[in-house]
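All protein chains of the complex are present and in place, except for one that has been dropped.
The first chain written gets the first letter, and so on, giving A, B and C; residue counts start at 1 in each chain.
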Amino acid sequence: MSRSIALLICLVGGLTMLVSPFLPMATGWANDVTDWFNILAAMAFVLGGGSLLKVQLMRLSARGPGWGYSAVTLLAFAVTLWVGLGKVGVVADPSAPMVPWSGKPDDEGSAFWWIYLYVMTPITSTLFAVLAFYVASAAFRAFRAKNLEATLLLATAFVILLGRTFAGVVLTGWLPDWASGLRLENLAVTIMDVFNTAGNRAIIIGIALGVASTGIRLLLGLDRSYLGGDA
Amino acid sequence: MSGLDRRWIYLAMMLAVALPILWNGVTGKTFPESPTPPSQACFDAIEALPEGSRVLVSFDYDPASEGELAPMATSFMRHLMHKRLKPVVIALWPLGPTKAEETIASVIKTDFPDRVNGKDFVNLGFQTGNEGVLKVIGTDFRKQFPVDRSGTPVDRLPIMDGITKAGDFPLVITISAGYPGGKEWVQYVSSSNPGLVLLAGVTGVQASQVYSYYPGQLRGMLAAIKGAAEYEALVSAAIDGDRVTAPKYTEARRRMAPQLFGHLLLIALIVLGNAMYFAQKRCKAVAP
Amino acid sequence: MSDAITDQTAPAQGRWWIGLFLVIAVLVAIRAGMGEGMGRVYVQTETTRYASTTNEQGRVAWSAAADGTAGAVTIERDLFRTAGQFRAAESAAPGQQAIRVSWDRTIGLWLAAFFTLAVFSFLAGDNPAYKLTESIVIGVSAGYWMVVAFWETLVPKLLANLAPDMVKAWCMPNLEGGAFNPIALIPLGLGIMLLSQLTPLGRHVGRWPLAFVIGTFAGLKMVSHVESDIIEQVRATMLPLVAFEDDGSFAAWASIRNVLIIVGVLCTLAYFVFSVEHKGAVGRAARVGVWFLMITFGSAFGFTVMGRIALLAARFEFLFIDWLWLIDPKGERAMAVVAAATQLVP
Partner (left out) sequence: MVLGADASFLNPDKVLLLVVLAATCVCIVGSMLAARAGSVPRIRRIAGLEAVEEAVGRATEMGRPILFVPGIQDMDNPMTVAGITVLSRVAGTAAQYDATLDVPVSRSLVMQAARESVQAAALQAGQPDWYDPERIRYITDEQFGYAAYAAGAMARDKPAACFYMGCFFAESLILAENGNAIGAIQIAGTAETAQLPFFVASCDYTLIGEEFFAASAYLSGAPDQLGTLRGQDIAKALIALALAGGVVMATIEVFSPATAAESPVEVAP
């Protein structure tokens, strides 16, 4: 019963959204649904936070290896929630100085801002930067001229890498004007403009078909694994 | 060939990026740039506008992509100010307005102190809704952005006189790090407003996706730090001529030095990897 | 091919990381003792007074006011200043207190440097500094996004519709409109259903919001993908096989480009065909399609590398410029440059 109602909700919701772009009366619906989804996702944080607390508390109470790190996670989580929800150190917004809670939680000088700037940003942006190292090791390992396909991959990356720096200008800058299309920096642009455009377009069209097909499978209930097992 | 620990690769990359930064910091030298067509197109599109035109600038990035995009924002803002154009700033990313304020402080407030907030430029802040925001501003700009960042109603801002929809701007610039960004601006704004010129400054990751819209729906684009450096050089040449450019206006070109060595290292690694591969294949062929 | 690189990223063989961090600590100590030192953050307190005016519609607006205005509210904020501004102020008035070292921000800067190095250290192998950093970032970022969801979504989109007057008085004085909006009960109801599964009764009801999300977004995304991806991309590919310049002469390169794009799109589409084996004509087209895919991936890879190196450069700049004070490309610590560019200093 519960599953049948769920499938019905899925079907009706999906069909409504499918026809809404064609009905002049339905122009805002997509935005409304997106808002509702955001609210739902925000409320779902209770579930996520609960899972996080449970896992870390279990580890802490079991005193298994690394339980100290669980304590650190819990502390970091609690402190961030406290200073953010409590707007610790936030001054009122200039447009309403009489309302002490009117400031944004991440205003310069607040505790939440401090955590964002000095804890979260350095860690996340360094993790982002670590990709430069991973790109290097991946390129070293994977770009081998084993066959025609692999060679194309490798050669293209090569041209782009050279063409997008000063090195490309130095290496092929001597080419005369009538052959300027072969200069590395222009070759890089051509690859992007022609081959990359064609490849990406086909991938994008394919994805759109895949999304449509997946959507139909979901709406018709062919694919209902997300609804769980029992009746 | 199993002897190469990947940590040597990491160390080499670290040196290839760190040493040029130090070298450049000590000597202050940068490499010359010659603009590619997409960057030149950005410069030309702004040059072509008559003085006083209003330009919609969207800051669609956050600190994670600042390294690539902040120099573009600085150059765009400087170019717009120099041409006496009027930027109307919005953001589709929550942290975009903060980045915009930083750019406004470092370019307009420092070097163009005569420009008045609300008349010559304005920051309308961030709105949630991703592409939904773009759909709405296509028909009703003020519905999405009723007030500026300090709460002043848009109706009272002289810079907004006569602007009712996105199509009223002759030029739109998005500086974008991902979703929502360049692609969404093309899909929801440029496609439905044929007269509107759209420029995009994008990260390297986005570049390959957004390239498929250039030069049709996207008049010009700055791709990654290289595009930023090219455009920065164009703007510097137009504004400073032979004078020394202030350090904050050479940021993208400074970043090109570590790029060059990083790229050269990657190329060397690819060559080395293939040399090892073919050497190994030959060994196998001789002694199976 | 993966054995080209030995597997040594794995954990600690011994306690190498103690040595690594000792070396870094010694180098930092040496640097800190040299010249002007390193890693300090300066601030200046900006005091603004705000006074209110009431306009014709009875709306109260606040704006900056002169000293001594009756009924003015004072707000103080600490704003960043550079080391150059500090030195300029000191040389103008030794012992001044306007621009000063901010201890909380200085501690933050050193913490940020520690975290940066700790993440880099993972490249050499898993170690306690990385584990500590990892456990902190998980806790902080989970909390961060919950706080953002609360203030950016739940308050303005849900509470402001259900109890506008309360929200206006509490934290959103500029809230427009301000009538109870019954539509907001729908997402509230969905949310309650979702959370009801924490109780034994709600096991079944908890699926409905999920079904709602999956159904509506399946419909929405079908429309948007067909519209912007299929229609627009096909339209953009309808290029003439032969192109001419503006003056009427044959444009060879533009023609080749158009043909290549059309052929590329068609062949790559052939690669994605599922219900026909890749043999014969379809097979040949699919093979060409794979070539296009490989070139696409190679170029995307090459482009992305630029971004990644730029990000790495930005982290090194943070370490070298903001923390270690080794170089000064922006002239933030050079007194002369800063003093000329700003009138902040009395």
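What we mean here is this: a contact is a pair of C-beta atoms (placed from the backbone, for glycine too) under 8 Å apart; a residue touches a chain by one contact, two chains touch by 3 or more.
On a predicted model such as this, the values are computed, not experimentally measured, just so you know.
Though it is not drawn, the left-out chain touches A, B, C in the full complex. The chain omitted from view is touched by exactly one of A:Phe37, A:Phe112 or A:Phe195, namely A:Phe37. Contact with the chain that does not appear here is found for just one residue of C:Ala98, C:Val226 or C:Val288, C:Val226.
Summary of contacts with the chain left out: across C:Ala113, C:Leu154 or C:Ile214, the touching residue is C:Ile214. When the whole complex is considered, the residue among A:Leu74, A:Ile115, A:Ala139 or A:Leu187 that touches the unshown chain is A:Ala139. Hidden from this view is one chain, which touches chain C at 2, 5, 7, 9-11, 119, 122, 125-126, 130-131, 133-134, 137-138, 140-142, 144-145, 194, 197, 206-207, 210, 213-214, 217-218, 221-223, 226-227, 230-231, 234-244, 248, 251, 253-254, 257-258, 262, 265-266, 269, 272-278, 293, 297-298, 300-301, 304. Residues of chain A that touch the chain left out of view are 15, 18-19, 21-25, 34, 37, 40-41, 44-49, 51-52, 54-55, 58, 120, 123-125, 127-128, 130-131, 134-135, 137-139, 141-143, 153, 193, 200, 203-207, 209-218, 220, 222-223, 225-230. In the full complex, chain B touches the omitted chain through residues 6, 37, 178, 205-206, 208-209, 215-216.
The rule is simple: only the chains that are shown with their structure count from here on.
Of all chain pairs in this entry, the one linked by the most C-beta contacts is A-C. Centrality by C-alpha centroid: the chain sitting nearest the overall protein C-alpha mean is C.
Among the remaining chains, A is positioned farthest from chain B, on the basis of C-alpha centroids. Averaged C-alpha coordinates put the centre of chain A at 19 Å from the centre of chain B.
Averaging Cα coordinates per chain places chain A and chain C 10 Å apart.
Residue positions 6, 9-10, 13-14, 17, 64, 128, 151, 207-208, 212, 223-224, 226, 259, 262-263, 266, 273, 277 of chain B each touch two or more of the other chains.
Contact with two or more other chains is made by residues 30, 35, 38, 93-95, 121, 124-125, 128, 132-133, 135, 137, 139-141, 144, 154, 157-158, 161, 164, 188, 192-193, 196-197, 200-201 of chain A.
Within the complex, the chain C residues that touch chain B are 1, 3-6, 8-9, 61, 120, 123-124, 148, 152-153, 174, 176, 228, 232-233, 236, 296, 299-300, 303-314, 316-317, 320-321, 326-331, 337, 341-342. Across the interface of their complex, chain C is touched by residues 1-7, 9-10, 13-14, 17-18, 21-22, 24-26, 28, 64-68, 94, 110, 128, 146-147, 151, 187, 191, 203-205, 207-208, 212-213, 216-217, 223-226, 247-248, 251, 254-255, 258-259, 262-263, 266, 273, 276-277 of chain B. On the chain A side of its complex with chain B, the touching residues are 30-31, 34-35, 38, 93-95, 121, 124-125, 128, 132-133, 135-137, 139-141, 143-146, 154, 157-158, 161-162, 164-167, 169, 185-186, 188-189, 192-193, 196-197, 200-201.
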